[in-house]
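A single protein chain has been omitted from the complex, and every remaining protein chain is retained in its original position.
Let's look at chain A:
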Amino acid sequence: MSRFFATGSDSETESSSSEEEVQIRPTVTQRVIQWDETEEETRRVVKSQRDKRFDEMKDMIKTMRNHKKIKDMANILDDFEDLGKAYEKAKKIVEKEGIPRFYIRALVELEDFVIECWEDRDARKSMSKNNAKSLTILRQKLRRYLRDFEKPVADYRESPDEPGMIDSEDEAEESDESESSSEEEELVVPSKSKFAKTTEAGNEEEEDDLDIWGSDTETSSSGDEDVKYTGQLTADYFRKKAPTEIEVDKSKKEEKRAERKREAKDKVESGDEEGEWEHVKGGAHMIKEKPKLFPKDAEINHEAICKKLRELISGRGKKGTDRSEQMELLYDLRNISKENDLGDAVYIKVTFSIIASIYDYNPNIATSMKSEVWDKCLTTIEEMLDILIANEDTIICAEHVEYDAENFSGPPPLRIRGCPLTVVERMDEEYIKMLQACDAHSTEYVERLKDENRVCTIIDKVDRYLEGRGTSNELCRVYMRKISHLYYKFDHQAMIKLRENKQKEKDVEKIIPSFLSDTLTTDKTEDKPMESRVIMDKLCKYIYAKDTTDWIRTRAILCHIYHHALHDRWFEARDLMLMSHLQDTIQHSDIPTQIMYNRAMVQLGLCAFRQGMIKDAHSCLVDIQSSGRAKELLAQGLLLQRQHERSPEQEKIEKRRQMPYHMHINLELLECVYLVSAMLLEIPYMAAHEFDARRRMISKNFHHVLRMSERMTLVGPPESMREHVVAASKSMKVGDWKACQDYLINEKMNAKVWDLFFDAENVRNLIIRKVKEESLRTYLFSYSAVYDSLDLELLAAMFDLDRPVVHSIISKMIINEELMASLDEPTRTVVMHRTEPTRLQSLALQLSEKVSSLMDNNEKMAEMKQGGLYQRQGGQGYQDDQRRQGYKRDGQGGYSGGYRRDGQGGGSYRRDGGGYRRGGQRGNYRDHGISIWRIDMFLSSFAVL
């Protein structure tokens, strides 16, 4: 003590000097802690931030007090300012614990002192100038400063600490002690009273505590509670009253303390008072022993459990609550209720709270549960649902049950408030989160994936529970959960059976007449009701019929489409997609739905491809693939954005949207299917429109890929999937179907892409067929000009196709006016009509078009020149006339002057004129009369050759 004081007086003049503070602090804390710890000297406690700050402040207060004694106003002012700064530093702690009492006391004392000095006019006059000035400043500052503390100061003034304490020499310590002792009193009083005099009603405080454990006859109306409790809430009661009754203290501080107090009380209740509340003093989180929930001999009944439960729950979400401890306590509570045979209802009630606290366990939305917690969560939910299902008739558990309508004992039905569906939904979300969080290629992921079975069973259980009980809305929600676990899974069994069936059908049809086979096949479908298709149909149809929220229906439709497409039911899937009209509205829906839409669309495209609908496949995939952001659109990974960095929040949100890995659609497969379909469409198209100036690209992406490979200086043998497709396209361009096929279908590509399909062999055959057909078309487009006639047989042999197929393809081309030819049946040849312009001719045509557009431009320019000129000179009406005149003049050949002026060439103009004229006789360009235009003349004459 004396040591402390000595150091304190050392710093009398320069209390703020940090050096000294450093020296002082350790000793001070030592002392203080010792006070706190009383007898337990052996324990050395690491100095907490709180202690450090408060000691600093206490130190300053002491210096200030010394200055006050000698009325050194200037120094008091300094001290006051330093103190204010120190307080600011300690703000965090203060926020947590309330304004320290000693600080308020110091302020009050200072205020009194200042007023006293101010009032004492004589003394003031006799003061040195410096001092007087300081006093005025101090007075003003203090007044301003105290405005923020009005309430605590008032509180303090109402119940000041005993003056004796203030007088004592080491005020700082004393005050601290007094503070802590007063605090302790609060805690001790009720607990002592409770155990010492169980029946006697002491002060109100005691009475309240008694109420908790005694009969619940005494009802005191507490207006603070919104919900009427049948019992009284100790913690709440205690908290609310304490500030006014025991000690009129800073209410804020008190409230902060309530948390600690409650815990302390728990300990007090557990029987050994002695050391326990000392612990509490040390900090709320220092509990080593697990506190007991009930006193040993307390009667445990429904009310008691409920009360306890509420008490525990009320700590939920508060800063000071130890979440894992809370969970433990809840588990204990549940066990107690079980031990005491209080019935399943209570058990379930507590279980709900347990699950809630498990969900709470993670304070951060973005992070996922730990696997142990998750396991616990699953078991708890399973258990709960089992009980619920077992007691279907006696227990009603629903969201609409009010708190006060809950009943846990007595005649059935028992009512509990709580919604198993919500619990399960949340669980499902957590599950997805966990999958998102772990590395898709780790064993951990596999472990988690194994849990899906359990998750599905749980959802099934909820479904069973809600069936017939829940509202249609709830049922829709459950179904949606079921669907979301079902839609992306490939029903292998069913597909194999389907294939076998088809095979059998074929065989059967050969032997048995068709009406018999009909019955046979219907039998087949009947004995496998668990086919996922049937389940999907059932669930989705229910949702279509009953759903009121739009988004569940939309999702269900998309999942249904996905499921259909996945199982090669192309027409169902397509019809569903078209009928839902989702294409029009999807951009207005939320992002997860849009992702779902993209997934469904992609699956639809893949399905179309497997069915050989190349065009459909292409149009399904083009949107996803053309942007080059397929990965992002399908939520299968984040893309690096070069233009604008996303903010961390955005990234978090996007990460939360990601699909778990096992639901991914293979992007390479997707790209390959897209490129192959683009190739099959684009290459013949390119060949057909080689000279068309206004040719449009079917697939920009495909062109891009082609161009990239063209730009390469050295084209090696293909390695990647893309290179294979490009190589295939190149050989297709020249009609070499064999090379094209070899590039598309080989071991590498099989392993990379094609084997991923369920019926890979079929898909390969289909591709081969398509390649042959399209190569034939390309060949005809590119080289028909070379032939006069073509033998069908020869073509069939060239492209390894049946003659009828070749025949039909060529017929189609003729009908569509793609090929100017006719079929000569007797000789089985295609006779070309030679109406297409030669390459040179079409080039010349193109040129003439370009030149005429150039001339248009020039004319516009000339007109503008004239117009602009006349506008400046003459009136508006005149202008029009003038322009026409000017135009006429131009038409007669007056251009060149104008052009020269513009820096354009007379030469280019000359050709312009020609081009224009040529445009006029474009129709009969074949009769190559001698054209005036010099280029044209040569061109058309060469065209004949």
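In this section, a contact is a pair of C-beta atoms (placed from the backbone, for glycine too) under 8 Å apart; a residue touches a chain by one contact, two chains touch by 3 or more; residues count from 1.
Everything below uses one rule, namely that contacts and distances are computed from a predicted model.
J.: Going by UniProt, what is the name of the one chain that was not included in the view, given "Oligosaccharyl transferase glycoprotein complex, beta subunit", "Eukaryotic translation initiation factor 3 subunit H", "Large ribosomal subunit protein bL17m" or "Calcium homeostasis modulator 3"?
T.: Choosing among "Oligosaccharyl transferase glycoprotein complex, beta subunit", "Eukaryotic translation initiation factor 3 subunit H", "Large ribosomal subunit protein bL17m" or "Calcium homeostasis modulator 3", the correct UniProt name is "Eukaryotic translation initiation factor 3 subunit H".
J.: Check the options A:456, A:495, A:534 or A:854 and report the residue that touches the missing chain.
T.: Among A:456, A:495, A:534 or A:854, only A:854 touches the chain that is not shown.
J.: Mind pulling the chain A residues that touch the left-out chain?
T.: Interface residues of chain A facing the absent chain: 838-840, 843-844, 846-847, 850-851, 853-854, 857-858, 860-861, 864-865, 867-868, 871-872, 900-908, 911, 934-935, 937-939, 941-942, 945.
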